[in-house]
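Excluded from the complex is one protein chain; the other protein chains are retained at their positions.
Letters A, B and C mark the chains in the order given here, with residues in each chain numbered from 1 onward.
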Amino acid sequence: MKNGECILEVKDLYLTFNTYAGKVHAARGVNFSLNKGETLAIVGESGSGKSVTARAIMGLLPKNANIDKGEIIYKGRDLIKLSDREMTDIRGSDIAMIFQDPMSSLDPVMKIGRQITEALRIKQKVPAAEAKKKALRLMEAVGIDNVERRYNQYPFQFSGGMRQRIVIATALACDPEILICDEPTTALDVTVQAKILELIKEIQKERNLSVIFITHDLGVVANMADRVAVMYAGKIIEYGTVDEIFKDPRHPYTMALLSAMPDLETDSSTELYAIPGAPPNLLHPPKGDAFAPRNRFAMRIDLEEEPPMFKVSDTHYAATWLLHEEAPTIDFDTFKQKTLEKRRKFKEKEKNNEESQKPILEVRNLKQYFTSGFGRRKLVVKAVDDISFDIYKGEIFGLVGESGCGKTTTGRSIIGLYEPTEGEIYFNGELISRGQKHKGSRKFTREISMIFQDPIASLNPRMTVKEIIGEGLKISKLYHEDEIMERVYKMLEIVGLSKEHANRYPHEFSGGQRQRIGIARALIVNPKLVIADEPISALDVSIQAQVLNLLNELKNEFDLTLLFIAHDLSVVKYFSDRIGVMYNGKLVEIADADELYRNPLHPYTKSLLSAIPIPNPDYERTRKHIHYDPSIHDYSEEEPKMVEVKQGHFVYGSASEIKEYTKSLEIYS
Amino acid sequence: MARYIAQRLVLMVITLFVIVSVSFFVLHSMPGSFINDPRMPKEVKKAIEDKYHLNEPLIVQYGYFLKDFVRLDFGISIALQPKVNVNKILATKIPVSMQVNIFSLILSIPVGIILGIWAALKKNKIPDHVISILIIAFISIPSFVFASLLQYFIAFKLGWFPIVVTTEQTLTWSKFVSMVLPILALSFGSIAGIARYTRAELCEALNSEYMLLAKSKGLTQVQATTRHAMRNSFIPLANIIIPMFTGIMGGSLVIEKIFSIPGMGSVMVEAINAKDYPVAMGVLFWYSLVGLLTILIVDLSYGIIDPRIRIGGRK
Amino acid sequence: GNKDVDSEVGSQEVADELDEAKENEPVVYRIAGGKTVTLNPHIYQTTAESDTMSLIFGNLLEMIYDEETENYKIIGNHAVDLPTRNEDGTVWTFKLKEGLKWEDGTPLNARDYEYSYKMLLDPKLKNSRGPQVFDADIVVVNAKKYWDGECEWEDVGIKALDDYTLEITLEFPAPEIDFYLAFTGGGASSPVQEKIYEAGMNEDRTETNYGTSKETTPSSGAYKLEEWIRDQVKVYVKNEYSPIKDIYTVDRIESRVVEDANTRVQLFENNDIDTVVLSGANYDKYAEDPRLVFSKSTTVWSMFINMASEDKPFLRDVNFRKALFYAMDRKTIAEDIFKTAKPAPYVVSSFKIAVPSKGLTYRETEAAKSVLPQNDGYDLELAKEYFDKAYEAYGKKMEVEIQYFDNSENMKRVAELLEQDYENLFGADRIDIQLRAVPWNNAYDNMEEGKYDLGFGGWAGGVFNPWSSMEVYTQGFTSKIDQFKSDEFDELYMRTVKGDLIFKEQERIEALAKMEKILLDEVPFVPMYEPESANMFHDRIELITKGKYFPGVGFASLQSHFAPLE
Partner (left out) sequence: MKTKSENKFEFIHLDAEVLRDEKFEGEAIGFFKDAMLRFRKNRASVAAFIIILIIVVMSIFGPMINEYDYKQQNIQLALMPARIPVIEKLGIFDGVKTINVRKESIEEKYKDSLVEIVEEYKVRDVDMATIKVDMYKYKGVKDKYFWFGTDSLGRDQWTRLWRGSRISLIIAVLSMSVNIVVGVIYGAISGYYGGVVDLIMQRIIEVIGGIPLMVIVILFVLYYGPGIIPIAIALCLTGWIGMSRMIRAQFYKYKGMEYVLASRTLGATDRVLIFRHILPNAVGIIITMSALAIPSAIFSESFLAYIGLGLQAPEPSIGVLLSEGQQVLLEHPHLTIFPAFLISILMISFNLLGNGLRDAFDPTLRGQE
């Protein structure tokens, strides 16, 4: 089979789930084909049916799924018609799949080596020694070192990134022709993600694999894909080559999706484009174009008739009535124009006034250790290890760093959920770091509030929205019941929800709405400082924008100071005035947002910056990811310190490193 | 590891000591005497009780008890088998119950697990429902009804097995045959328990991501289940299976009575009823010890089954 | 004398004879019963144990069934013959046979007996059977003192004068039958083997493991233990050295511990055992079975009344107690609940012998008949009459509680029946009866301490001495469970048991009737029934007593004719 030839074809796949509530129409006629050696990306919001489609190909659908119609043709055979036994032969050896979550897709109690060789030994009856040899080679290929030792370890002894590599190795063990990657990196850090993506690309080249790559991150798509299929509400609504999709999108949904991504250029004074509303409920799929209710350019026909696939070019198709000859032409530029011009401008930050010179929060030598176990099993986690920084009134201070570096812990220590192991925290000049139990500090903590990462976990499922939002007021006992209600309604209004939502329960809301409820809860107590702990990382791109806009708006309205924690640098850059970069419990660099992007000094900051995927295929093709190796620091002789190398630009390092950093600064400027 | 075990053992000794002490006072505060001959003259009765210090203040009795207890000697029985050392009584009774229990284990663990697997694989299908109903039926019919029926119909009416267990001391074929019914009667409960638990655990494991990966590697359902899901379900299963192993020293009051097995089943109840304090304390001590050891073994077994704990990783 | 725990469990000893045809085949007798707690003759508690001991422990005398007279008979076992006594009946002398041997062949003589008594009364061992020689039908000189540690063994009235002569000195004269009976059967008066008794002794000489296993239970009786697995099985075979072994036809007894009544019946039906005692529940099925025979008991079960009650004065009113007496439907209790029992409106069991020489029971005497109430003591009119009087005196609703044993279904039923009968008859507005289950030994404790209103109880006593059984109602009795007090009664008791009437047959019987009358007039308890248990013997056994049950020997099954096992 030659490159470019079609190897897999999904035809009109229609898939439903039986649930108590009724039939969920998860895939409603999916059509696409995959060519030999290419990477096809499938993008779309959460719930649009990406995973279901992939699992249908593997024949691994949940028990309550039915394939109502459609074909999946692989090498002339319709996979749907095959028995489970026959599918077993195809799985792994012909088509392999990588799942989203590397933490749970490896069997926790089986040695890594056995998991890789398992399929070889069982299916191809390869002798043990040979299988092992092959596994070791694969492990090397996916970039694991010390393979001999690693071979006999268990998954928990591996980091997340390494586990995902093992999953890839497992998938490759039987030399499949097609690799389906279902969001293989969403659970990982940017830096790790970058490495994994590189790896997949490399392997694909090497082995001439065909890859179906499922993701909702357009940046990743730009990096990985040859061709892109955009999915919405169980349908592919547009597909084409990566350039066509990114540069000349035709479906308004694709356009909206592309517009919603903040890039490094936009700054927080402009509103982000946000797709309004929420994806349709697939229990009752809408008539006509499913996107119509959220589409600014929806036409009457969109509500009535489903659009067919219109051909744009040989490789580019889109299902939208806008391509109908009689319809008005809306191309990407007009879309941008029409939508972006309407974007509000936020107030410019006023810097350098008296107020903002005064730190509202001072963190001094904060240390937060966690100990678990006792005796020999005692384990001390230095989650935060001696950090100091100030936040000034009215500013947004961004805190970035990889997962587990201590960002959340920092935030929680500030609000008093933990009693610091060492160090002081001053709020408006008063010491508050004595833990929650102290009556005195409670008064101050009321002026600090927090927005949480997980919009599901942070709302009590058993309370109504109004109870959730009103709780802070109730606890403070400063207001009457009626007064509380009034304020709750006002707050709902402010975050874009209405009065009638007040009696609803959180599970009835979409992710974005829930996060807005969380924001309302944090703001209703009139805080001076808000700690936003990754408020958008759990959200879809399109909804991220909604929330960011809201925060942006509220910041001005309420005159807030924000500590904004995130791992997505592009978002932090868009949103923050100053940024602190954390690594392994320590702050390694603090600077103004622009300054940091322009002149990153610490190698970790550089690595982080280079790993951000940008939804621009041209950029992605040239991007080089800088790896960071902490062992380059030699602190055995010189004590590392935080040093201000330029006004407002701090970096962490030993004296000699600082000297080098300063030198490079000069070169930049 | 050794240090951890040592720590646990020290804690265990303390707990055990408290259990034994509390039980001592509770037991001795029962009204009545181990002498139940009402015609015996009062002063004779008192004299005999005096011999066993039973008329002294509890705290003094406790002192006497502790003196022997530190040597793990519970003294002699005063009512169940008068003059026989308590530990010796247990040493003759426990093996009898164990014989039956071991076979019951050998039967119930595999059968229970297989039924559980089957039900889990056929979840919400007919085999699952049938097994589930059977399981509940096994659990819900009181064992004394069950054992009586087995004895009456299978042993007495059909004559397939002897009515009571034979008296041979070694395990011969005929002895084994006579033990079949009590083994069955004993097993129904544990089969049901294991099957139920296995089913629940497996249902969870079957839905896990690693099962998906295993299947996407090309393993069949059966291979994936046995190689991955079962292994992972085994950790919680250890919670009920290990106590079964240590529980083989106990006996079932009802079943032993019906099939005339001279085992541990009735010892505790009889000792309490007869106010045989030494026996009651002895049984209590050894059972508590086994119970606490079981907890320890279960905890340690996690380490053996689950490498995350064995190698010291965090959960 | 023991308190009956539950009448349903009776004794299980039986016998047989060799079949001519199968001369060399041993005669096997298979039985099932309860657990044996101990075979130490100095501390045993139950009749089941003493029955077992009768097989393996010889004694000076032995009671057997005599085919000629068709009655029981006492013969010498280790003793050459019946003992001789001095004139006033206080010093008795046994002559022992020569060449007696223990199971292991070592000689057994009068010194063994003396040692055995010495140990029985040892002040350190504090054997619970000790009182048998100082607080029973016979009272040995200084035995109590020695038991209390207050005198030397030399002062005690038990002496082996030489190897073949044993002399017993009593504090009070004893009637012959009482004295003989004290030395028959296996139990506290059988000898223990010094060698083994001493070997099992602990350092302080406070405990011995004698009789706790086959090894520590040497036989001196007609049978010896071949196997004893605790709580499971005992096998007895003939003891070659026993002088009376030929009296018994059974060569081998296999006794299985089976505690469940249903299981026993199934084993019997399945021909796995040769005899079974039927419980009331199983009786119905065999009610018309020709294999049924009935054994008797010396106990009359009664409902005791706390006639000294502080807080319930109506219990002190004899009218109230009489009302309960006459309102008791004994027939229903005996025949419908217990199935096999007999209604008993009297104190002394119909099984007790008053004239041993003639085998005449007390109840058959004229004196006894004269105190018997009409119609089994069931007279509702009379009952109501008495109750009305009592109610009038008390003036308000009477609340009483009946305590019953928590381990006996039948007793529970009796209580339930009485509750209904009494409430119906006297009116639920006038009397309210509550029931309360109590473990049986606590029930007796409660009664001793007077912490009850109404409660069931019964005393077993020697078959041959109805007089001494009256002790339990005297004021001096230490474990008294009734609250009855009468000087007249006590005096009569002393005269019949230790005083002038001992050897006066007729007056003694009349005195007994008088005592019974006093009790029936005062009603410290309401007699209810006397149990009889239904036994079934396998077809192959032909009972030598033809199914009759004799005092002391029962059905004499071990002397009976056995067809060989199939």
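Just so it is clear, a residue touches a chain if its C-beta (ideal position, glycine included) is under 8 Å from a C-beta of that chain, and two chains touch if they have at least 3 such contacts.
These figures come from a predicted structure and were not determined experimentally.
Q: Let's see if you follow the contact definition: name the visible chains touching the chain that is missing.
A: The chain that is not shown is in contact with A, B, C.
Q: Sort through B:Ile48, B:Ile76, B:Ala224 or B:Leu292 and give me the one touching the missing partner chain.
A: Considering the complete complex, B:Leu292 is the one touching the chain left out.
Q: Have a look at A:Arg462, A:His480 or A:Lys624 and name the one touching the chain we're not showing.
A: In the complete complex, the chain left out is touched by residue A:Arg462.
Q: Which residues does subunit A use to touch the chain missing from this display?
A: Touch with the absent chain occurs at residues 19-21, 276-278, 293-304, 321, 324, 326-328, 412, 415-417, 436, 442, 445-446, 448-450, 452-454, 457-464, 468, 471-472, 475-476, 496-498, 500-501, 503-505, 507-508, 513, 518, 521, 525.
Q: For subunit B, which residues reach the chain that was dropped from this view?
A: Interface residues of subunit B facing the absent chain: 11, 15-16, 18-19, 22-23, 26-27, 29-31, 133, 136-137, 139-142, 144-145, 148-149, 152, 253-254, 268-269, 272-273, 280, 284, 287-288, 291-292, 295.
Q: When the complex is taken as a whole, what residues of subunit C touch the one chain not shown?
A: On the subunit C side, contact with the omitted chain comes from 261-262, 279, 281-282, 284-286, 288-291, 332, 336-337, 404, 406-407, 409, 412-413, 415-417, 419-420, 434-437, 439, 442, 539.
Methods note: only the chains that are shown with their structure count from here on.
Q: Counting only Cα atoms for the centres, state how far subunit A is from subunit C in Å.
A: Comparing mean C-alpha positions, subunit C is 90 Å from subunit A.
Q: Measuring from the mean C-alpha position of subunit B to the mean C-alpha position of subunit C, what distance in angstrom results?
A: 40
Q: Can you compute the centre-to-centre distance for subunit A and subunit B, using the mean CA position of each chain? Integer Å is fine.
A: 52
Q: Which residues of subunit A touch subunit B in their complex?
A: On the subunit A side, the touching residues are 58, 60, 63, 84-85, 88-93, 96-97, 99, 101, 104-111, 118-119, 122-123, 154, 156-157, 167, 170-171, 173-174, 372, 375-377, 379.
Q: Per the contact definition, I'd like the list of subunit B residues that touch subunit C in the complex.
A: Checking each residue of subunit B against subunit C gives 31-33, 35-45, 47-48, 50-51, 76, 79-84, 92-93, 148, 151-152, 155-156, 159, 162-164, 167, 169, 257-260, 262, 273.
Q: Touching residues of subunit C toward subunit B in the complex: what are they?
A: Spelled out, the residues of subunit C in touch with subunit B are 1-3, 37-38, 40, 43, 45, 126, 128, 130-131, 135, 147-148, 206-212, 229-233, 256-260, 262-263, 266-267, 269-270, 272, 439, 441-442, 444-445, 448, 459, 472, 478-479, 481.
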